[in-house]
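Only one protein chain is missing from this complex, and each of the others stays in its spot.
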Amino acid sequence: MAEQKTELKGGNDGWAGERGDFAHLSEADVRGTSYVGVRPLEGRAAGGACSYPYQLAEKHPEAPLFEGPYRERLEKIKSRYPDAQGALLPTLNLAQEIHGWLSPADMDRVAEELGLSPVYVRGVATFYTMYNKAPVGTWLVQVCTNVCCNICGADEVMQAFLEHTGTEPGEISDDGLFTCIPAECLGACGFPTVVQVNERYFENVTPEDVPAILERLRREAPKQER
Amino acid sequence: MAYPYRHERETRVLTEAFGDPAARSIEGWKKYGGYEALRKALGMAPNDVIEVVKASGLRGRGGAGFPTGVKWSFMPKDDSRQPHYLLINADESEPGAFKDRELLRWTPHQVIEGALIGAHAIRAKHVYIYMRGEFFEPAQIVGRAIEEAYEAGFAGADIMGSGISIDVTLHLGAGAYICGEETGLMNSLEGRRGQPRVKPPFPAVMGAFSRPTTINNVETVATVPHILRRGAEWYRSMGTEKSPGTKLFNVSGHVVRRGNFELPLGFPLKDLIYDVCGGIRDGRELKAVIPGGSSVPILAASECDINLDYESVAAAGSMLGTASVIVMDDRTDIVKAVRRMVEFYSHESCGQCTPCREGTEWTAKIMRRIEAGEGTMEDLDTLLEIGRNMTGTTICVLSDSCAAPVASSIAKFRDEYMARIRREVPAGALTV
Partner (left out) sequence: MANEQTETVTCRINGIEVTVPRGTRIIEAAEQAGIGIAHYCYHPGLSAPAMCRMCLVEIEGVPKLQPACVTTVAEGNNILTESERARESRKGTLEFYLINHPLDCPICDKSGECRLQDFVHAEGPKHGRLRDAKVVFGQDDFGGNILYDGDRCIMCTRCVRFMREIAKDDLLGVVQRGHRSVIDTFFEQGLDDSPFHTNIVDICPVGALLDKDFLHKARVWDLDHTPSICPNCSQGCNIRIDTRDNLVQRLRPRANPDVNSYWMCDYGRHSYEWMNGTDRIEAPLVRDGDRLVAQNWQPAMLALLERLKERSGTVRVVGSPMLSNEDNGLLARLAQLLGAASQVYRSARAADEVVLPGFPKLARRRELAANGRGLEALGFQRVGDDQAKGGLTSADVLIVLGDELADMPADFGSDASLFVYLGHRLHPAARNAHFVLPVSTFAEQEGTFTNFEGRVQRFWPALQAPPLARPAWQVLGVLLAGLDDGPAPADAANAFLRVGSFFEPFAGLTYEMIGTRGALMNEPVAIGAGGGD
């Protein structure tokens, strides 16, 4: 298995999973990025215009919420539900997409936008793991340590990320680039250990891969005032 | 072909287009026969579509194995008083399951087409695809596919000129395993905490937004276009009598070839491990298999001479569930694996019901202590009794799922627990 790994890595330094009998596929093929193309901020067809609770490398914690193309996307999203409350998760997703995390003021703003009570929004936001209740680094590194990855060495991968970023779980590294946390099953169990970094999955990660992954992320990080 | 390995013993129905990036687009999907089934279904009466799916014997692929056609027939036959909804459960979060992700990212239109046919059958005008928040890349792909479908007139108003209108909306979760439970999913869709609901009322009577709703797994709806195109009899020609058709087996753990394989139901587990998946890695021996995702009882190696269909696995004392086969070799620390599973359930418990809210974390605490070598004999009895109090006493079965690996591992791998339990009590120490 180690051999095959080196071949893949020579071909591209992505971690888009074991390619087995499909070694001819590039990372873009597997991730589908060429099919997806560039998704406009305001969305196209309302059915596909959803918002995602993901982390963008580039965050704007002070930006106004729900203006411009975001407002357009939000209106499309709201139109898909019979009542305002149905749009709560998508609206929280959008707030986190812009700010990078959900502060009490964000929750209040979302509550106001949808006509819900603030404590209700707080209850929903704190129920779901992906809503960050504190700022995180440019790259949120989530390492699956659940059983399928665990029996294939996930704990060591988690340890390696903490060591190489010099952080405790949940902390932001000194250079502001990384926050590493353990995660529950990410749904790619055939490619242990699975690591989610912002919106991408890195699969088949071993402790030896960690420095190279971090190097790539440092290269890709947007220049951002902190 | 399944991904990322092809095997000659596979029967490729859903997975034929896996690994073909061109199949994601509508034009690419059409080359695989895409949207012919939808055209055919829209020309049929909804009840007739239900009958075809009933006749095929297709069983829900989300874990429960409930006959899909029967589930569809629970919906009211008249949607004039209240709109109906079809929800696609793409919240795949069960440890060991990674089949829906492949279906969503390789064949988004297969899923969309199946969902549209299902919506027509249950007279729903709106399909929500509830996808877990971590699936960004599949969500981008499915989002793009939805746009394509609308552009091509295959979704939205007057689909293919049939006069039938069905909307499709992609909705993302935000990280909660319990939102894969059908009533938890509905609550999450409605913008609430994703806590399961008491049943009755059942979703077909009062579901999402208080309206009649059906929830189907991704793999289930992905099968529907094939059944419509090639017929119920064809589908029944594969698999077993009570478990017809093919299944995506998602195999993880200590096998040489991990991944998704599409095989007829009833395929022998031993063949799956040793032939299709190439046997145990590094020349090790098999120790245990979890056949259906972490929520089902563990099978010891000696119990693995079984066929993989719903009945046979149940007869062996476990469940086929999502067919997420986790293979453990003889180096596996069973106590550590079970501890991690229990921690997962504790982390994911929604917190409504007392036995689950308190019992999962209590079980986790004891498991941690046992793993650290600080356990006692009493702890084993306590674990089993906690598990009994957590089974059958709650609104949903998350607590049952936490108890299952604990009980089955203590029964079948007791020596591993015993090895960690301090048996020597220093002279003069107090007994508790």
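In order of appearance the chains are A and B, and numbering begins at 1 in each one.
In this text, a residue touches a chain if its C-beta (ideal position, glycine included) is under 8 Å from a C-beta of that chain, and two chains touch if they have at least 3 such contacts.
Because the structure is predicted, anything quoted here is derived from the model rather than measured.
Only one residue in the set B:Tyr32, B:Phe202, B:Tyr274 or B:Trp362 touches the chain that does not appear here, and it is B:Trp362. Among the residues A:Phe22, A:Tyr52, A:Tyr81 or A:Phe127, only A:Phe127 touches the chain that is left out of the figure.
In the complete complex, the hidden chain is touched by one of B:His171, B:Arg193, B:His254 or B:Lys287, namely B:Arg193.
Here the missing chain is touched by one residue of B:Lys54, B:His347 or B:Arg420, and it is B:His347.
Interface residues of subunit B facing the missing partner chain: 176, 193, 198, 346-355, 357-362, 365-366, 369, 376, 378-379, 382, 385, 388-389, 392-395, 432. Against the chain not displayed here, subunit A makes contact via residues 104, 107-108, 117-120, 122-123, 126-128.
To be clear about the criterion, only the chains that are shown with their structure count from here on.
Separating the centre of subunit A from that of subunit B, both taken as means of CA atoms, is a distance of 23 Å.
Listed in rising order, the residues of subunit A touching subunit B in the complex are 1, 17-22, 25, 29-32, 34-37, 39, 44-54, 80-83, 85-90, 92-93, 114, 116, 123-124, 127-131, 145-148, 150-152, 183-192, 196, 199-201.
Here subunit B touches subunit A in the complex through residues 1, 3-6, 19, 21, 24-25, 92-98, 100-101, 105, 132-137, 139-147, 150-151, 155-156, 167-177, 188-194, 209, 250-254, 256-260, 281, 294, 324, 326, 328, 332, 336-337, 340-341, 344, 347-348, 350, going by the rule given at the top.
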